[in-house]
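Every protein chain but one is kept in place in this view of the complex.
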Amino acid sequence: MNNDLTLAQILISAFALTLGAATPYLYASIGEIFSQRSGVLNLGVEGTMLMGAFVAIFFASDKGLQIDPAIGFLAAMIVGGLMGLLSAVINVTLKAEQGISGIGMTLFGLGMSSLLFKMLADGVITATVFPKLNIRGLSDLPVVGEIFFQQNALVYVAFALVPISVWILNKTTWGLQIRAVGQNPKAADAMGVNVNRVRYSTVILGGVFAGAAGAALSIGLTGVFQENMTAGRGFIAVALVYFGGWSPWRAMLGALLFSAANNLQIWAQILDVRIGNSPIPSNLLGMIPYILTILALVFARQRHSLEPAALTKPFERGEN
Amino acid sequence: AQDGPVRVAIVMPSTITDLSWSQAIYSGLVEVQTEMGGESALEIAYTENMFDVTAAAQALRDYAEDGYDIVIAHGTQYGTSLFELAPDYPETSFAWGTATDTGMEAGLTNIFAYEAAAEEGGYINGVMAGLLTESNVIGVVGPVKAGDALLYINGFIQGVAASNPEATVNVTYADSFSDVAKGTEAAQTHIAAGADVLTGSSQMVVGAIELIQTEGGYWFGTQSDQSAQWPTTVVASQVYDWTAVIEDILAQRASGVNGGVAYNLTLENGGLKFAFGDVVISPELLIAAGEAAKGIEAGEIVVQTELPE
Amino acid sequence: MNPTNILPSGHKRIDHAELMGIVKRFPGVLANDHINFDVKAGEIHALLGENGAGKSTLMKILYGLYKPDEGEIRLNGQPVVFHSPADALTQGIGMIHQHFMLVPTLTVAENVALGMKSGLVMDLKQVKKRLVELSAVYGLKINPDAYVWQLSVGEQQRVEIVKALYRGGALIILDEPTAVLTPQEVKELFVTLRQMREQGHALIFITHKLYEVQTLSDRITVMRDGRSVDTIANNGVEQRTLARMMVGRDVQFQVDRPVVPIGEVKLSVRGLSATNDQDLPALKHISLDVRAGEIMGVAGVSGNGQRELAECIAGLRKATGGEVFLNGKSILGLPVLDRLNAGLSFVPEERNRHGIIGSFSVAENAILQNHGEPAFKRGMLFNFGAIARHTDDLIQRFNVKTPTRETPIKNLSGGNIQKLILARELSRHPAVLIAAQPTRGVDIGATEYIRNILIQQRSEQVAMLLISEDLDEILALSDRVAVLYEGEIVGIVNREDADVEMLGLMMAGVRHSS
Partner (left out) sequence: MRIQKRISGGDFTAALAPIIAVILALALAGVLLLILGKNPLEAYASMIEGAFGSDTRIFNTISRAVPLMLVAIGICIAFRGGVINIGAEGQLFVGAVSATAFAVAAGENLTPWLLVPLTLLVGFLGGALWGSVPGYLKARFDVNEILSTVMMNEIAIRLVLFLLGGPMIDPKEVAQGTLIHQSAALPEASWLARLSPPSRLHTGIFIAIIAAVIVYILLWRTPLGYRIRAVGQSRAASLYAGISVPTYLTLALILSGGLAGLAGAVEVTGVTHRMVEGFAVGYGFSGIVVALFGRLHPIGAIPSAFLFGALLTGAERMQRDLQVPSATITALQGLVVLFVVSSDVWVRRRAARRASQKVSEPISADSSIQPIISEAK
């Protein structure tokens, strides 16, 4: 088959699409970085994203409450925060095994979001996605404009969150407490930091961002909701946190790489890339993003300098 | 020949609101039920989201055990389990699709099989799409390269080739029936590759339809009627109308035949229908589609189920 | 406000702090049994007692880390209740913990600022300014911008003190602050502490070293088995008396070193080089030999390569160059297991990290290296009877205090953990024993015991590398002493030729030719 596209055109669109596709991961990963930097592994991102995805579209859709998408985004964050609160109670106060409770949160979020969808939307629910912001002047720039300045508001917010979260973590009082609590909660406690309060705050914030990630998927990317529409993206987002070595910048890089790999494998199908004379099975092309992620980890030699030493360890005062 | 309602149970891999595979048959059942006079005449029970075949097998056996008259296994993957349990319930009729094998060879007499000649509607959709496209690039958002999705896509490609040899059909598979975001991402890429008309199959396409609506292109649907949801974007949907099959199964049972019949939804037998949305289309498009349909029904056009790679 | 009431750290004085009738129970232990204790401004009150006597527990109660089961705390006569360290800090109480409470990945200033009330953005400039002022007043040199992981143990100690002064300077609890310091550092610390006393701080000082109690404290409280034995004023009290109060019997301070024949070279280190955790050169071409029946002491200020030396020989760290021979066999290329089988035993410095598996039982820890030996197996399976006999034997012979052999070892006190490690290492009949800080943080009773065992092993022709920052220990046990400075051996001297001053000079880098 022939596609009259130049390589340059393909690459430009691939980059542009990559930015949008990376957005849900970016929200979720940044939220997860906050909770992990304080020492809590929240593996329930997936379930929270689903709740966020549904609530956002429910507020935005004319089949739902028919309010603004922006309100939908906000509502998704609030519901995400509530899910975060629940996981904080379970992980921080009740000191549950964090990996397992995350699976519980995922199942719960999957079940509840589907149930709400059944009860409130019955069938398909659609909403107009956040419109592309055509920024005057910038959007028309060749190449750069097409890649960077024809995205929707949720994309810009997500990427703006990267430097903001780096600043919060490194420069603010709260950020200092987060880093300390994740590295050595006993020391932080002995200095009068309320370890559990800090962890509550980050896990709730992680939930807020996971809710935003869900919204980015439903009213940012697809404009619809379907049961289990995250399809494992929450787990990938957690994986990207490890990939990025707990740095928002590097997690962003990971999200972009992963999304780019995925987009390129779609292109490979469209362009009907063949080995010899036979097409490469789509299943095998579909593996590429996952294989690349693993390989990237192997070759990028992990940096552990930011690894929270107390990750997954519940804090109990006086326990040696 | 029995008191009370006929009891039908169905086990399906996705949900009754998936806008595609499961919804198609569930709405067929409900339609037959309405025609027959409601729940007092036909009782429907369903179990949805049975992706796990072992759980599905349990559900099938449970329904048979509970005395349902007809138990429908709405997924090819349920076949092996079905063949295993059917002999234990000779009084129960089972139906299985998409499939052609009623188990006669294996000595089973209480299984109906059904399939849909999805390639036929695919061909017609393809003919229309080929005429509609201005960019001469058409995208196919495929789920998993198998079953009726594959048949549909193969038919679609042939249809486009027939009406517009200039057009390119780009096909992608997402390896998932349900991942709507994957569907959207594939559609985005198709559009970036120049496509102005898209089609696709399974419940993962809803995001793709929504996207092409936003971008101002056209969509062709299959399995269920998708034009109700996106009337200005979905030009036409091939709809699986299972009512005739269901009615015939009921009739067969009433006459004492518990199985052994294989059905195929085709254009000719009216099992494949077309639903149109509110998209204003040129008469020549409709004419071409109608001719193609006639050709297929008359056997003049033979749509291949497999294509060379 | 009365100006004399304000300390140079800016805090109000705590004239009198009292702990009254404190009771604290832990699973299986009555850690504090109706304890009365008090400290006044301008006083250093020493707290003394064996491992597990309940000292840290009592202090953690005063600092708000534990809630007492019974009893109350009074400050300046007023009862107070602490729900968390934050409450204690607000009242002017600071604590320097037995195990440092610092966040290694943060800078000194950030560590100090942690937990302070402040706005959205941390005003680190202000903190640094105050830090510099404080360190000038108290003569504590620190760099506020250094990361804690970059600091030596002594520097970390100073950070702890400045931190306490900054936040809760009126009453400062020091839990075994000298356990990890060099003699020089201890001297400097004492200068600081005396200065603080003059300025009106109240100080509580915990140590296992009797001469420190003797030289520094105004009053002394001795604890035993969770009870307060007595509180006495320090007017020339003898170490012997203190030891008897602590242990309940006479303690022998000098170990007898019988004359033993020196055998052949068992451990030979040739040109060994290695890097530290930060990938900086830590060992530079070290060479030394240890013979059977000989104890080679390795002295040096912490962080000068001792840890790397021990870890390279034991196989916990990769060497970057050189050779190590054990019984004439090159071992640097060998995996740890082969080194163990070649006759190496190692009492590690970080005993809770390397030496034991905390959640495993005492018995499981007793077979940490040799669990695969035929003696402990029946067919492919463990022979639990044999393991139990072996463990009981170690417990009996080394006087390990444990409720049962099935108790998770982390529940034992530090001294008893150390005894079990030693027992295990010696039960494997090593040709070469590396003992790193064998009595650090261990009470005098157990210290005496462990030193006697080491001497006895020497008599049994074990070649021993004794790494210690305690010069008294080095001089008491070693036949020869190697001094490490910045990863190099500045000299190896015979014990007869060495004294504390000379070793101290060498530890500061002054070369000695012997």
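We call the chains A, B and C, going by the order they appear; numbering starts again at 1 in every chain.
In the analysis below, contacts are C-beta pairs under 8 Å (C-beta built on N, C-alpha and C of every residue); 3 or more make two chains touch, one makes a residue touch a chain.
Bear in mind the structure is a predicted one, so any value in this text is a computation, not a measurement.
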> Wait, the hidden chain, what does it touch out of the ones we have here?
Replying inline: A, B, C
> From the list C:Gln126, C:Thr241, C:Ser330 or C:Ser459, which touches the chain that is not on show?
Replying inline: C:Ser459
>> I'm checking contacts with the chain that's been left out. Which of A:Ser101, A:Ser165 or A:Thr202 qualifies?
In response: A:Ser101
>> One chain isn't shown here. Among C:Arg194, C:Arg270, C:Lys377 or C:Arg495, which residue touches it?
In response: C:Lys377
> Which one, C:Glu70, C:Asp277, C:Glu406 or C:Asp472, makes contact with the chain that was left out?
Replying inline: C:Glu406
> Residues on chain B that touch the omitted chain in the whole complex?
Replying inline: 9, 13, 15, 45-59, 61-63, 65, 75-77, 80-81, 84-85, 88, 98-101, 115, 144-147, 150, 175, 305-306
>> Suppose we count only contacts with the excluded chain; which residues of chain A make the list?
In response: 43, 47, 90, 94-97, 99-101, 103-115, 117-119, 227, 232, 235-236, 238-239, 242-243, 281, 283-284, 286-287, 290-291, 293-294, 297-298, 301-302, 304
>> Counting contacts across the full complex, list the positions on chain C that touch the omitted chain.
In response: 25-30, 247-249, 256, 258, 314-316, 335-340, 346, 348, 350, 353-361, 363-364, 368-369, 371-372, 377, 380-382, 384, 387, 392, 395-406, 408, 445, 449, 452-453, 455-456, 459
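Basically, only the chains that are shown with their structure count from here on.
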> In whole angstrom, how far does the Cα centroid of chain B sit from the Cα centroid of chain C?
Replying inline: 75
> If you average the CA atoms of chain A and of chain B, how many Å lie between those two points?
Replying inline: 34
>> Between chain A and chain C, what distance separates the C-alpha centroids? Give it in angstrom.
In response: 45
> What does chain A use to touch chain B in their complex?
Replying inline: 1-5, 10, 13-14, 16-17, 20-21, 24, 118, 122-124, 126, 128-129, 217, 221-224, 226-231, 233, 262-263, 266-267, 269-270, 272, 278-279, 281-283, 286
>> If we count contacts the way the header does, which residues on chain C are in touch with chain A in the complex?
In response: 60, 63, 65-66, 84-86, 89-90, 95, 97, 100-106, 110-111, 113-116, 118-122, 163, 167, 410
>> So in the complex, the part of chain B that touches chain A is made up of which residues?
In response: 15, 17, 19, 49, 137, 139, 142, 145, 168-176, 178-186, 188-190, 192-194, 203-204, 206-207, 210-211, 214, 229-230, 309
